[in-house]
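Every protein chain but one is kept in place in this view of the complex.
Chain IDs A and B follow the sequence of writing; residue 1 opens each chain.
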Amino acid sequence: MGERLLYLAVVGLSEGMALWLVAAGLSLTFGVLRVVNFAHGSLYMLGAYLAFHFIRLFGGNYWIGFALGPIALAVVGYVMERFFFRRIYRLDDSFQLLLTFAFVLIFDDLVKFIWGPVHQSVPTPPILSGAIMVVGRPFPAFGLFIIVVGTAAGFALWYLIERTGWGALVQATATDREMASVVGVNVPRLYTGVFMFGAWLAGLGGVLAVPMRSLAPGMGESIIIEAFVVVVIGGLGSLRGAFIGAVLLGMFHAFGVTYLPVFELALAYVTMAIVLIIRPWGMFGVRE
Amino acid sequence: MMLRVEGLTKTFDKFVAVNDVGFVIPEGRLTAIIGPNGAGKTTLVNLLTGRLTPDKGRIYFYEEDITDLSASKRVQRGIGRSFQLVNIFPRLTVRENVTIPVLSRTGGSRDLIRHLSGFKDVRNHVDHILYEVGLETSAELLAGQLSHGDQHLLEIALALATEPTLLILDEPTAGMNPKERQRLLPQLEKLVKSGSVNLMLIEHDMDVVFALADRIIVLEQGSLLVEGTPVEIQNNPKVQEIYLGGDLEDSRSHRQAQQNPSAGEKLVEVENIDTFYGMSQALHSVSMEVNRGEAVALLGRNGVGKTTTLRSITGLTPPKRGTIRLRGEIISGLPPHEIAALGVGFVPEGSRIFPNLSTMQNLQMPTQVIRKKDRRWTIEKVEKVFPPLQELRERKGRFLSGGERKMLAIGRALMADAEILLLDEPSEGLSPLMVRFLLDALIRIREEGITILLADQNLKFAYQLADRAYILDKGAVAYYGKLEDLRGKEEIVKKYLAV
Partner (left out) sequence: MIPAPRNHGNSAQGLGAGLVVTGIFIVPLVLGPFWQYLIANILLLSLFSLSFNLLFGMTGYLSFGHAAFYATGAYVTGMLLLADFSLIVSVALGTAAAGVLAVILGFFCVRHTKVYFSLLTLALGMMIHAIVWKWTSVTGGDDGLVGIMRGSIKIPGVFEISLNSLSHYYYFLAALCLLGIYILYRIVKSPFGLVLNGLRENYGRVEFAGIPIRQYLQVTFFIAGLFAGLAGSLMAPLEKTVAPSVAHWTKSAEPVMASLIGGPFTFAGPIVGALAFIGLKELVVRFTDYWLMVFGIVLMVVVLGFRGGIVGFINDHLRERRRLALREHP
């Protein structure tokens, strides 16, 4: 019994990783730029599709997609921030949200337009297509790969923010953008950089998700809703909260599918409702 | 007694903003609250109106304890407030603006069905208020399109509409030009004379204060210093002192170590700048210059535009009109980070160091973003000027004391390889010992060739450091000259700097 639970926990962990990467990008963008990017799920979807595209282009080589997908997303992020978001920072919050929403609509149809509405799939790369024994049961090697990459990304993110020079700039700008600019930080350029990085993370999430799930144009919306639930629970702007929230939701998925099939979604929403009543700013959020 | 305050205390983190303040205000007075920067006036008003809850103390309004009441309940009890930065409904008409608080008062705001125009008595009341402040001709205009002075009048009308028994006006003349001020004063006088409302005024403009107030309360660093009639306050030496600065020994010996200031090149030239905060004009045609090697002081009471001038130079609040030059090149209009890279260092009020980063990280940041080959300042050099920083290298900013933060803020600006250091109220909030230490440090920094422009209310501090001074009043330059010469000119000091 205990083994089964442990196994499901590992499944949950891997389910949560892609979600964690999207939620991390969302939280980071909010923490620094103060914008909630509704289109972040669409970036994840674009990441998956672009990776799929590169993989097909280069004869089925997953690793090309893995490398190029996120980079392509960083470019998309650059264009979005530099030419669109930058114009609306001084506007009311609602209009910023509406702009991100417009991107959701555009990206959704764009994906259908370029790649068609049919579900697509990507085979797991040969090296990782086997299974590894976890607590005596076979577990997809790729699933473990996802866990490794996701956790490594988390660690790298923490290191980047807490221990590097660039991370110090990001922290400084997030706290006091005026003083950051006055000591020489090119704040507009930093904003672009942070946004690009968030997009890169979403792209990485997409390319990780691709072999285990099929690609469909609706995947952007479902993950952004989940990401919203994650940041409400974990606290908007907190990376730690995003990680814990994503893993929690992954667990709900894994356990819910096995034990309470109809109510797996309900579990997540009920948790969100409870958090909203008891601690509205999230577990690790900052009271505004 | 209309208002009774006892033992009011409010602390933010470790900073005591209001410290055991108590006073009594009877009906029928216009009371003014004055005090230098950081005295706690705004915090006190926020405590009275319910925007903040006190840590200790009680507030009694007509003998009712209102300390635990919410802001909107206090409004219903009769305490009204106008805001310093105009706080109106821009896309509604003037009439609609005033109608909202009137409705709230009469309880009609919950009515969903009746057409607004059907409320005759509301309409009459609104007309009456508009007449009282002199806005009756502008009733149908959109509030956002009013002139700035008229917006201030609307601001007061909004406060009046809640039918307050006590109306607190928070710096009603801030950002006004002389014409607008002349329009406002008679309206305020009319209000006082009509006797329909008691007024409490937070003001820096001493002309306004002495023209209108019956009673003056003086705050200093969170505590109540003294209260009395205008004449008593004016003649009180303690009050004069808190505006001009505490006791500092005259150390002439330091002053010999300066270079010859006026022979230097022009480092910063400010030419006729007008700077605005939204529609509020903070600076009117301000001009000044700072030569290389000099130390220049910007003097004047609170709210006259010292900070705004510094912010205009740094690019944080660029001027709408006029130009600012650095070494002859125009810098006004450039983004702040480029101005910083050109050699303008800024040490704001309250230091504003980065709390989540360590001292080391704070100091290193400018070197990361401003790439230069020869830097005059290294971390070691900064630590030589400010030895306490050496042990604090790994400490995160939010755990530093006020004095330590100030040192760090100055160090950070130096690390950006500043040629000129802009300091905003550097002596504020520091103990006399720290002020002495800071002074010595700044003198040493000057000896290294750094030019200084400092804004401070503390005249004695300025004497010790600066050669020349510009005195600002109501957003314009009122006087300039050598600091030495000011010693003989008592009337000027009294007029612009003291009370």
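For the reader, a short list of remarks on this structure follows.
Here is the rule we go by: contacts are C-beta pairs under 8 Å (C-beta built on N, C-alpha and C of every residue); 3 or more make two chains touch, one makes a residue touch a chain.
Note that the structure is a prediction, hence the values are computed from the model and not measured.
Contact with the chain that does not appear here is found for just one residue of A:Phe228, A:Phe252 or A:Phe284, A:Phe228. Considering the whole complex, the residue from B:Thr53, B:Gln76 or B:Ser196 that touches the absent chain is B:Gln76. Across the entire complex, the residue among A:Leu57, A:Val79 or A:Leu98 in touch with the chain not shown is A:Leu98.
Where chain B meets the chain that is not shown, the touching residues are 49, 71-73, 75-76, 81, 83, 87-93, 96, 99-101, 103-105, 108-116, 119, 122, 137-138, 140-142, 145, 158, 161-162.
On the side of chain A, touch with the chain left out of the figure occurs at residues 36, 38, 84, 87-88, 91-95, 97-99, 101-106, 108-110, 112-113, 221, 225, 228-229, 231-232, 236, 262, 265, 269, 272-273, 276-277, 280, 288.
Everything that follows uses one rule, which is that only the chains that are shown with their structure count from here on.
A separation of 44 Å divides the Cα centre of chain A from that of chain B. Residues of chain B that touch chain A in their complex: 314-316, 335-337, 340-341, 346, 348, 352-357, 361, 364-366, 368-370, 412-413, 416.
Residues 165, 168-169, 171-172, 175-176, 178-188 of chain A are the ones that touch chain B when the two sit in their complex.
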